[in-house]
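Here the structure comes first, spelled out in structure tokens, and everything after it is commentary.
All protein chains but one are shown in place.
For subunit A:
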Amino acid sequence: MDIFPVKGSSLEDLKLKDSVIILPAVATGNVGELAVEILLASLPVRLAAYIENENVLPCVGNDPVSISNPGALSTVLELFEVMPGTSSKPESDVKVYLLQQRAPAMQGRQAAYAQSIVAWAQSHRVGRLVVLSGLDASLCKDKQLLGPTARYYSISDTKEAAAAQSLGIEALEAEYLQEERELHGLLPPWPLLAAAASHTLPALMLACFASEGDNIPQAMQLATYTRDLMPTLVGTALTASAAAVLRIPCSFASLFGRSSGFESFLG
């Protein structure tokens, strides 16, 4: 796995030590990627680096977030820095990064991909990971069908758990967790969380129950929780991010392919 800082900057400029990296797990309903895309469209961010990982399928596209700069190329793995605000108070030295993943790892390489990401994060002494994911709604029990659909699951650090609880997010039920791991343990987000646990890298998963279909509402919910969680994770106010109104990226307009012309429905 290789990281390429954008032109004009270097690896030393990234300041990954003790940082928080928010990344999606390519899982049920692609909720994680949608949520990160919403955050990229809404928060003040700066493209920091491109990441090459041979385990991830390649893809490119234009203007995923906005069309203010037409022809802005996006690749499969990109690291964005969340910019601090411009208030008079000193902002935290702890940086927050969004690592967007726009394609799945190839079949048979989920565990290898997870290990490579976590090993890379650990080699740069990243502070913690926040994994955004969808959870298979078909495994929900009766009591999970009512009420909020967001859940959290924390590895090795109670700070993240307390932060998620303060936002009113419920802990992922042990029964669901066990069943999911038994049935789908090789699929995201579990390899990523297992890799974080084996490398003793603190990680928090924020997830929503979802099925395949239109999961923009679930993604918006996750993005809202993530935005509200950031100040707690970095220890001080990220003023610009905390106040950001979440926006739908322009690429969501064609999320379900080309629209059929209405001419075929006219009598």
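Following the convention adopted for this analysis, contacts are C-beta pairs under 8 Å (C-beta built on N, C-alpha and C of every residue); 3 or more make two chains touch, one makes a residue touch a chain; residues count from 1.
In this section, contacts and distances are computed from a predicted model.
Trainee: Among "Sodium/hydrogen exchanger", "Translation initiation factor eIF2B subunit delta", "Proteasome assembly chaperone 1" or "Vacuolar protein sorting-associated protein 51 homolog", go ahead and choose the protein name stored in UniProt for the chain not displayed.
Mentor: Answer from the record: the omitted chain is "Proteasome assembly chaperone 1".
Trainee: Which residue, A:L11, A:I67, A:L145 or A:A162, contacts the hidden chain when the whole complex is considered?
Mentor: Checking each option in A:L11, A:I67, A:L145 or A:A162, the one touching the absent chain turns out to be A:I67.
Trainee: Looking at the full complex, which residue from A:R102, A:R151 or A:R227 touches the chain that isn't shown here?
Mentor: A:R102
Trainee: Counting contacts across the full complex, list the positions on subunit A that touch the omitted chain.
Mentor: Counting only subunit A, the missing chain is touched by 2, 4, 7, 26, 28, 30, 33-34, 37, 50, 52, 54-64, 67, 70-73, 75-76, 102-104, 106-112, 136, 138, 183-187, 212, 250-258, 264.
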